[in-house]
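A protein chain is absent from this complex, but the other protein chains hold their places.
As written, the chain order gives the labels A and B, with residue 1 at the start of each chain.
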Amino acid sequence: MQTIFEQRTQGQALYEITRPVAEWVRPLGDGLLTLMIRHTSASLLIQENADPDVQRDLISYFARLVPSANDPSLNYLRHRDEGPDDMPAHIKATMMPVSLSIPVANGAMRLGTWQGIYLFEHRNAPHTRQVAAHFSRD
Amino acid sequence: MQTIFEQRTQGQALYEITRPVAEWVRPLGDGLLTLMIRHTSASLLIQENADPDVQRDLISYFARLVPSANDPSLNYLRHRDEGPDDMPAHIKATMMPVSLSIPVANGAMRLGTWQGIYLFEHRNAPHTRQVAAHFSRD
Partner (left out) sequence: MQTIFEQRTQGQALYEITRPVAEWVRPLGDGLLTLMIRHTSASLLIQENADPDVQRDLISYFARLVPSANDPSLNYLRHRDEGPDDMPAHIKATMMPVSLSIPVANGAMRLGTWQGIYLFEHRNAPHTRQVAAHFSRD
């Protein structure tokens, strides 16, 4: 049982994909859900879905930890052909999950109360991102 | 085949959960074990189980990389209602695994010699943490 979720992005931000994923697994019963992002400059996260400031603060923190390649602190970077946000995007994608595995019981993901699933876009320009999904039924 | 492991925590530290997990999979034969933490301010790690200084050094390093929100370097953070250790906990949880997938052969996890499974608590106050576990038999 496989599908691909598409998510349009408009710059560096977290895009919640919990709902389409939850709807896909609802009729599937018990099993294991796997999500894998098919890109190297965006990430998959499970993070808090309550206070939107959490998402804003995550963006702010990682923008400082890995600034634009134009920042003097990153003057040693060589991969610059695709713009000053590209190599930092690869670095952030290295520090965050590329795949997530989520147990499912009775068609419901076993997420905690405050957990949502997000695509974290690390590039500035709009992109259409793909997340490969797999469900193995128990 | 699913269960939930509970782990009581007392502040920022690594709590080893290798033993209860190993006991759960022992009668299950060959397959794939999945663990997923049901929280956004704690992480799951596979790390060295030999020298306890490794755990102490991990805590020290990440406490400096992502200090308390009261630290002047993080004065831009907005999510402060749940205490100065909460937003840094979300940041650390973003940089470390939320789920782990471990092949199992003859009821034994295929961990390396020095690998143990840990829950890394990022909050200061005591918590009861839940880890959802799933086993798919070959």
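Here, a contact is a pair of C-beta atoms (placed from the backbone, for glycine too) under 8 Å apart; a residue touches a chain by one contact, two chains touch by 3 or more.
Being a predicted model, the structure only gives us computed values, none of them experimental.
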item: Per the touch definition above, residue among B:Val21, B:Leu45 or B:Ala89 touching the missing chain; value: B:Leu45
item: Residues belonging to chain B that touch the chain removed from view; value: 30-32, 45-48, 51, 53-54, 56-58, 60-62, 95-97, 100-103, 105, 110-112, 114-115, 136, 138
item: Sites on chain A contacted by the missing partner chain, in the whole complex; value: 1-2, 4, 32, 34, 36, 38-40, 66, 74, 76-79, 81, 87, 90-91, 93-95, 97-101, 130, 132-134, 136
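Operating definition for what follows: only the chains that are shown with their structure count from here on.
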item: Geometric centre distance via CA averages, chain B-chain A, whole Å; value: 19
